[in-house]
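Next up is a structure, given as structure tokens.
Removed from the display is one protein chain of the complex; every other protein chain stays in position.
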Amino acid sequence: MGDPVVKKFMYINRHAPCGTIYAVEGLEVVLIGAAFEQEVCMAFVDDGVYQLKKNQDTAALEIKNYAPAYRALGDYDVHKLYVERESLEQRGLTEQDLMQLTYEDEDDDWKEKPSLKVVTRIELADLIAEQDVLLNF
Amino acid sequence: MKFAIMVNEGPYTHQSSDSAYQFTKAALKQGHEIFRVFFYHDGVNNGTRFTAPPQDDRHLVNRWSELAEQHGLDLVVCVAAAQRRGVIDDKEAQRYGKDGNNIAPGFRISGLGQLIEAGIQSDRLLVFGD
Partner (left out) sequence: MLHTVNKSPFEKNSLQTCLRLAKEGNDILLIEDAVYAATKGTSVSEMVAQAATNFNLYVLGPDLLSRGVGQDELIAGCEVVDYAGFVRLATENDKVQSWL
């Protein structure tokens, strides 16, 4: 048996929540995928940034609210969540409009750290270029 | 080279399934291996044998089934996505007390882990969707 294969997976999210199921079923892939011990990150681009917006409340629609599930990502060791700055700006949003998502860093005495990182398009292009597998939701 | 294909839309509404089918056929023709075709979101609707398009239209479900038979393709329909959309095999029908199943020949229902595994085991993963 050789070393297990570890690939870099990036889940690129470009759909808004609620209007279609892509965000929800995309999140399901990420949570299941976390068990495979690959190097995982998520990118939020275009309308995908709306997935992270604070104060999502689906009660009046009588549908399940999946927004809290993003908070679970840290527990699944998915803590590299890149948000493209240009997409936020196009939509009149700043980081303060987004949910606070954190994880506990096992390599740093379980200190609580932010999972979201706002990156420029140049930084995101570099991150995309270094992945092995790209999945789109 | 080993390819994995992901199909995220059902047949007919979007071109995704046609595009994925044509790509798969072309890759096989060049001697490449298709490790797996994974159907997700409404793509699970490619896996129901109850599909009955007009005679003069292509039968996409049969196309996939036939390609699977000819080349031993592994066509996997995501179980969670399939349950939402009523695509069901015999085992699922029993578990949920449904009065029948509709999975097409050559397709099997399995978990999302099959997609991640396809990403790990294949040289390239291509997504066809909307």
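Here are a few things to note about the model shown:
A and B are the chain letters, set down in written order, and residue numbers restart from 1 in every chain.
The rule we apply is simple: a contact is a pair of C-beta atoms (placed from the backbone, for glycine too) under 8 Å apart; a residue touches a chain by one contact, two chains touch by 3 or more.
Model, not experiment: these values are computed from the prediction.
Contact with the undisplayed chain is limited, among B:15, B:70 or B:94, to B:15. On the side of subunit A, touch with the chain left out of the figure occurs at residues 12, 14, 45-46, 84, 86, 121, 124-126, 128-129, 131-134, 136. Along subunit B, the points of touch with the absent chain fall at residues 1, 3, 8, 15-16, 19, 22-23, 25-27, 29-30, 32, 124-130.
One rule holds in what follows: only the chains that are shown with their structure count from here on.
On the subunit B side of its complex with subunit A, the touching residues are 6, 40-41, 80-81, 111-113, 115-117, 119-121, 125, 127, 129. Subunit A contributes residues 5, 7, 9, 21-22, 25, 28-29, 32-33, 35-36, 38, 132-136 to its touches with subunit B in the complex.
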